[in-house]
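For this depiction, one protein chain was excluded, whereas all remaining protein chains were kept in their positions.
Labels A and B are assigned to the chains in the order they are written; within every chain, residues are numbered from 1.
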Amino acid sequence: MDTHDPASPPASQADARPVLEAPDIARVMTRIAHEIVERAKGADDVVLLGIPTRGVFLARRLADRLEQITERKVPVGSLDITMYRDDLRLQPPRALARTEIPGDGIDGKLVVLVDDVLFSGRTIRAALDALNDIGRPRAVQLAVLVDRGHRELPIRADYVGKNLPTSLRETVKVLLAEEDGRDTVLLGAKQTSQ
Amino acid sequence: MQRHLISAADLTRDDAVLILDTAEEMARVADRPIKKLPTLRGRTVVNLFFEDSTRTRISFEAAEKRLSADVINFTAKGSSVSKGESLKDTAQTLEAMGVDAVVIRHGASGAPYRLATSGWIDAHVINAGDGTHQHPTQALLDAFTMRRRLVGRDAGLGQDLNGRRITLVGDVLHSRVARSNVDLLHTLGAEVTLVAPPTLLPVGVETWPCEVSYDLDSTLPKSDAVMMLRVQRERMNAAFFPTEREYSRRYGLDGERMARMPEHAIVMHPGPMVRGMEITAEVADSDRCTVVEQVANGVSIRMAVLYLLLGGAEFQAPSTSAAPARTAEEN
């Protein structure tokens, strides 16, 4: 779906091809949780921060899995990056989403940013700036469900659910049960009518 | 929303709720160690004050600085800029300096509207109070305070003030706060009642979307919020009411009267309060009085307004609802 132009209709989902289905998503989330535990050596000081909207749901799912693995509550929150975007003045003002930092803060913690799709990297750049104004983590890592390439900044993900080579004429749309009623990742063609 | 914020009457319900919701997020910035956002970096905002108002100016200035705007304060009161033609000269000077927004406080009703519509300047214009006309950010911060107290901080998100009973008491005739509040509260679905001596109500008030009463005591038990408007002592000399004592007795809020309000009801005041006139110290200092909260909320509201007017694309009127926070395509 290309919502840059609100007038254009969303890409018909009939034309879009699912590249990940619900069981795939569940499986990669579990895998990422294990990777985090492994790389963070037990995830003692991990704080998960999802980037709204869908990154927040993914972060909560990861937190549940981490809790199952480590039998400890993992702090989870959200980080809205709207006010830190580099393209604010290219579009009408956007509604803000919630930034919710867990009670103990992020100072000295290992912050894992969670997002649905990694594309240009500009969102993550904005997220790093936003974090900077909130505290000083020990380290920052990035987990994404899909990495579709086409980076415009020197940013990479530490945990990737699926690497998905795409063309710029394609769109990647993540649907999650919490927001969309079902879990799936769709690959479609960009509307060219305009 | 439109390019300017001149009157609370220009806001639709969705505009107003968007501003209140945005302000809730802005309020959270105040709780952080670094109370600053980079959003308006490189944009210049002028606080153009033709009338003294330290409170309002400081509130706007704090909001502008928290959003990283470059701030220029221009206080024109008492200088040669007291004649009308200078508003135009001043505007053109600011235009030449390339300012992005003008926050204007002016003693003449309609001055911000003139500034926005006369072609003197291209900048966004935000009305920080004009004469006895409008003070839209005050109405917004009042509505924000009401929504927080009466609906709830999180429960209020996306909500208006549908069915809430709000009473405004005092000098409605000379009050831009009253006009803005009547407009905005009506838009948000509240039931507004004005209480004042007949001398302090404008001719034509009967066409406003509110009730009018001369009797405070019968209105208090039916109020979810009571806003006391400032009454200047000088009004007494122009025979608007006989004495301060009589005014206080009939229209002032004291502890005894406050006790007649429902338990959940709050007392509001746009400040500065005239203690002993429209409000007693006992009421002003009580837990039910939101004056201090209103000041804090003022900064959040002004951040929200500045962000929504200045934060997006130039010269593109945003639709009533803002764009979605993010889209898949922008990752």
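Throughout what follows, a residue touches a chain if its C-beta (ideal position, glycine included) is under 8 Å from a C-beta of that chain, and two chains touch if they have at least 3 such contacts.
Simple rule for what comes next: contacts and distances are computed from a predicted model.
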If you look up the hidden chain in UniProt, what protein name do you find among "Dihydroorotase", "ABC-2 family transporter protein", "Phosphoribosylformylglycinamidine synthase subunit PurL" or "Chemotaxis protein methyltransferase CheR"?
"Dihydroorotase"
Using the touch definition given at the top, which of the shown chains does the missing chain touch?
B
Among B:R176, B:R230 or B:H269, contact with the omitted chain is made only by B:R176
Residues on subunit B facing the left-out chain by the touch rule are 83-85, 87-88, 106-111, 113-114, 117-118, 130-134, 176, 179, 202-205, 207-208
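We adopt the following convention: only the chains that are shown with their structure count from here on.
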For the complex, which residues does subunit A have touching subunit B?
1-4, 6, 51-53, 80, 82-84, 87-99, 115-120, 122-123, 129, 133-135, 148, 171-174
Report the residues of subunit B in contact with subunit A in the complex, numbered from low to high.
1, 18, 21-22, 25-26, 28, 32-34, 36-39, 67, 307-309, 311-314, 316, 318-319, 321-331
